[in-house]
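What follows is one structure encoded as structure tokens, with my remarks underneath.
With one protein chain held back, the other chains of the complex are shown just where they sit.
Right, subunit A next:
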Amino acid sequence: MRTAMRFDLRFDWRVMGTAAYVPLIVAVVMTLFEPLMRGSLRQLIPALEFIWPLFAAWWSIFLFQDVLEEPGGETIFSYPVSRFSLGIARAAVFFLGYAMLTAWVVGVIDFSLSLFVQLLAECYFYAGLGFFAMTLLRRTGWSLSVAFCYAGMQILTGGKLIPLLNVYLFNQELLPLDLVLQHSLPTLVMGTVLWGMGQWSFQKSGAYH
């Protein structure tokens, strides 16, 4: 018999404490940009692209604070629950929530499928980056730094720091959907690699405190 998949999402939310609400607050702030910039897409799209995907890493990191950062985390691994459901599956459920938030933010600002797809691909990448960084480093602070440093470097250099790993499109107007899809493909591939490596690292985490 295989180990069970078991979820307790309400508890996962409670454990994150105030940190759980940060993406919600950022979402609200994003929608406030619209009246602030008087609907100018030239400013809105870059502002959205530089801030919103980055925060997709947030829940991927804080979900694992107790399991990976606290010295009692090994207790949880002794339970009859699969590491798949403790790890990637739990993070994926919260990413789904983030995808819904993305739809809401895009809907409020300017309903556009291409903008939604663009942001969603970038969010997927960041959620994977946060998951991998956290399972590897086991510290929320360092993991957040990894995500913020990556974002900062790529944005400041216009994606030229490591062009191969750049996920930003730097567009100032809405792009046609097929162009966005074409550019998002590498982002989705990188994201999937990060999610996979995150689970691999979570699976073998046995270096107990």
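The working rule: contacts are C-beta pairs under 8 Å (C-beta built on N, C-alpha and C of every residue); 3 or more make two chains touch, one makes a residue touch a chain; residues count from 1.
The working rule: contacts and distances are computed from a predicted model.
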- Item | Record-based protein name (UniProt) of the chain missing from this complex, from "Alpha-ketoacid dehydrogenase subunit beta", "FeS assembly ATPase SufC", "Molybdopterin-dependent oxidoreductase" or "ABC transporter ATP-binding protein" | "ABC transporter ATP-binding protein"
- Query: Among A:75, A:157 or A:192, which residue is in contact with the omitted chain in the full complex?
  - Reply: A:75
- Message: Using the document's contact rule, name the residues of subunit A that touch the chain not shown here.
- Response: 1-4, 6, 8, 11, 14-15, 17, 66, 70-81, 206, 208-209
